[in-house]
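Scroll down for the structure; my scribbles are underneath it.
Note that this complex is displayed minus one protein chain, with the remaining chains in position.
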Amino acid sequence: MNLITEAAKALRDIGKGMAVVSRAAEKGKHTNLYPFEMPEIPPVSCQSLALIIEADGTDRCVSCLACEKVCPSQVITIERTRNPEGKGFVLERFDIDLVNCMYCAACVEACPVSAIVTIQDFELSTYDLQTLKADKAFLDEQGRRAKQWYSPKLGVEYRNEQGEIQVAPLEQQPGGEAELLKQADKESDN
Amino acid sequence: MGLLGSDRRPDNIILGKLDDLINLARSRSMWPLTFGIACCAIEMMNSSAPRYDADRFGFFYRNTPRQADIMIVSGTVNKKMGKRVRTLYEQMAEPKWVISMGACANQGGPFRQGYSVVEGVDKIVPVDVYVPGCPPRPEALLQAMLLLRDKVADPEKRYIPGTLMEADFDVLAEPGKDGRSL
Amino acid sequence: MSIPAALMTGPTVLEPVVGKTDEMIVNLGPQHPATHGVLQIVLGVDGERVTRAVPHIGFLHRNHEKIEESRSYAQVIPYLDRMDYVSGLQNELPYCLAVEDLAGLEVPERAKYIRTAMFEFNRIISHLVWVGTYMLDLGAITPFLYAFRDREMALDIIERTTGGRMLPNYFTFGGVRRDVHPKFWQDLLDFLDYFEKVVPEYETLTVDAPVFQARSVGVGLLSQELAVNHGISGPNLRASGVAHDLRKDQPYDAYPELDFSVITRDEGDVWARSKVRMDEIYQSIDLIRQCAELAPRSGPYLARGRVKIEAGEQRYRAAEISRGQLGVYIHSDGGTGPYRSKHRSPSFVNLQIIPDLFIGQKFSDVIAILGSIDIVLGEVDR
Partner (left out) sequence: MALSSDKRSQLKRIPIPEDRHFKPQLVGYNPKTPNRLAEVLAHSLLYFVFVGLLLLIYGVLPWLFKLPGSPLASGGSFTTTGAVLYGILAAVLSFLVAAVAALILILVLRKYLGLVQNRYGPMHNGPAGAFQTIADAVKMVAKEDFVPGKADALVFTLAPLMVFVSAFLLLTIIPFAPGWVLANLNVGLLFIVAAGTIGAYGVLVGGWSINNKFGLLGGLRAAAQLVSYEIPLSISLLTVAVWVGSLNLMDIVEAQKLWWTAIPLLISAAVYLIASLAEIKMTPFDLPEAESELVAGFNTEYSGMRFGFFFVAEFAELFLLPAIAVVLFFGGYYQPLAGFWDFADVLRGLGAEGSTLNQFGGLLASAYGMLWFLLKTALLSYLVIWVRATLPRFRDDQLMELCWKVLIPLSLIGLAVAVILRLVFK
């Protein structure tokens, strides 16, 4: 008798498992139909790196070498010369070896002027590895093409239709609840 | 691989068309080898998960190299593993392709300075598509698979048998022999 | 051209024993679907019965500790992610704790809760990977896809705050790198509400399923004595009836303020290890809810300060990650980076019981036991 109850229990549990499997279809499709639907990637996500050029055509980068020093994977190469007219440096060369990059965004954290930013262009697969040895022109182009980008100092920025760079509104910033609460406090004070 | 096994496009129009058909079929039915090495292997498994579903395109993971068409090298290949990677590649039946996934497989990535790491799996096996990233998103791997698919289906880039690359076995030699600092 | 014979000399070569029935030597791995990476186990089998087992590692050795010695303190953190890549965030914590101790940094209250919540959230993600791959080992395909379906939603929440999916480089000395996403806590709670309803489904498909029980109950018995003698930690140890949990025994971050008890089971078999992990998922859900309730909603998330460590200072700190006790030992020579950085990784220690558990088992059980120990090879080989 014991055997029969055990067998019945086992059959019941198998049935439960099969019911779970068949009912799972109710949860719907979770598939994102890449490449027909592009995934929504948050701006903080570091899929690739870019250099930002201001609307007037000047580099944001001040060649301070902070990113080169902080890079854990040691893929950033910067060459600079002293500016003959006045202070500062002239950027001779800015290479990021995107092949060996860890995409940890440490350079983005370190940049004092938010010149190097994270972008969400993940479609970097290639037949030829040399296309990923990014030089400054490549990184500038990435920055020009990006719809939005992120750096911790300035938050999420985007380029509007006139080509000007604007900072996204506070609600879209990944900056945190603290800032939102501060904003709310200010508004309530007023 | 053409039916005639030649690297030239057959003059015969029927065989040429048949070749194109076979290439099309090959490109629509690429079975990767279940071959995970490191971090990227989790994202490789993820590419067949519900969110990404590589099965949509007919990518159907097989466990044995004999039945697989693509090898996805997903992770750091060190000198000890490099020999096995080469063996696995040789065990796969022609035609076969290789996707190098992630920074480590591409050129050693963050670990390239280490004494035991092979700086790029393309020194051991011929790589068709490289995926950068550490680890790449599953979508990036899907993109690489689709790039490879286009390459296979492209009649101008037909697979040529007998192009087995000679592996650079010096990179698999004992540590310290290549004079790297770390 | 095939590989030169001189390069192919395997380090572990077993000679088959000829007895009543001949022993067969089977190489499990390094490319095998059930070794969870590149572990090689050389098995002597007599029919389906395993007579000898020699685990063999080093196929993923990539000089973690050596490379860390040439990096600065902050540059080490992304490398830590890549050790136990299934629970990347958790790896960063013990190192951060050690450096904070040495540098005398005080972590803000809010950062503590963020770190604890992330730490527990990562435990859920890691256990989900375990559920999926383990059921795949046992031959059931569907739970794998359910686990990865839910893991994706969890990764989305992590990505919105940290910018990385698996290996986010988020914790740092004195707190976390950047503030959490405005909707972080709400996202977490919403996910947990959904997820709490899904976990019973996993239980139906795994620990409550008759076929799973037939495969797991009484298999791979790990006695309390063996576990303690080998230094096993994590769910494997707790499933053998030892209530050892660093979250309770050496609490760090916000754990002293949280209310929870250590989950143990006395059976010590594969089923108990699975059940402990399932219960830990529930426990993590509860802990994250407590964190969400207690965490301050405003305040600093990072104590900024210069990391300057005197020469000769050293510290060992450990944390209970999803696989067990991850310890980090740092020795400073006064430079910008660690002079020596040593990791006590749980998977490496847990792997040692393999010969003890394997011998005398059936070939199928070997796969079941190996999966239940839940190893990650990146951490074993380092």
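As written, the chains take the letters A, B and C, and residue 1 is the first residue of each chain.
To be clear about the criterion, a residue touches a chain if its C-beta (ideal position, glycine included) is under 8 Å from a C-beta of that chain, and two chains touch if they have at least 3 such contacts.
These numbers come from a predicted model, not from an experiment.
For the chain excluded from display, the touched partners among the shown chains of the whole complex are A, B, C. Only one of C:68, C:137 or C:320 touches the chain withheld from this view, namely C:137. Of the residues in subunit B, those that touch the hidden partner chain are 1, 3, 21-22, 24-26, 28-29, 49-50, 53, 55-58, 60, 62-64, 66-67, 69, 93-95, 143, 146-147, 150. In the full complex, subunit C touches the omitted chain through residues 24-27, 32-34, 45, 48, 135-142, 145-146, 149, 205, 209, 211-212, 214-215, 362-365, 367. Within subunit A, the residues in touch with the undisplayed chain are 14, 17-18, 20-22, 24-25, 27-31, 33, 35-37, 68-69, 71, 74-75, 77-78, 95, 97, 123-126, 130-131, 133, 135, 137-138, 141.
Please note the rule applied: only the chains that are shown with their structure count from here on.
If each chain is reduced to the centroid of its CA atoms, subunit B and subunit C end up 29 Å from each other.
In subunit C, the residues touching two or more other chains are 78-79, 149, 152, 165, 167. With touch defined as above, residues shared between interfaces to two or more other chains in subunit B number as follows: 50-51, 110, 113, 134, 137.
Listing the residues of subunit C that touch subunit B in their complex gives 1-4, 7-8, 30-31, 33, 36-38, 58-63, 66-67, 70, 78-79, 82, 85-86, 129, 132-133, 145, 148-149, 151-152, 165-167, 377-378. Only residues 50-53, 56, 103, 106-110, 112-113, 120, 122, 128-134, 136-137, 139-144, 146-147, 151 of subunit B touch subunit A when the two sit together in their complex. Across the interface of their complex, subunit C is touched by residues 34-39, 41-43, 45-46, 48-51, 63, 65, 75-76, 78, 80-81, 83-84, 86-88, 90, 104, 110-111, 113-117, 134-135, 137, 164, 166-167, 169, 172-173, 182 of subunit B.
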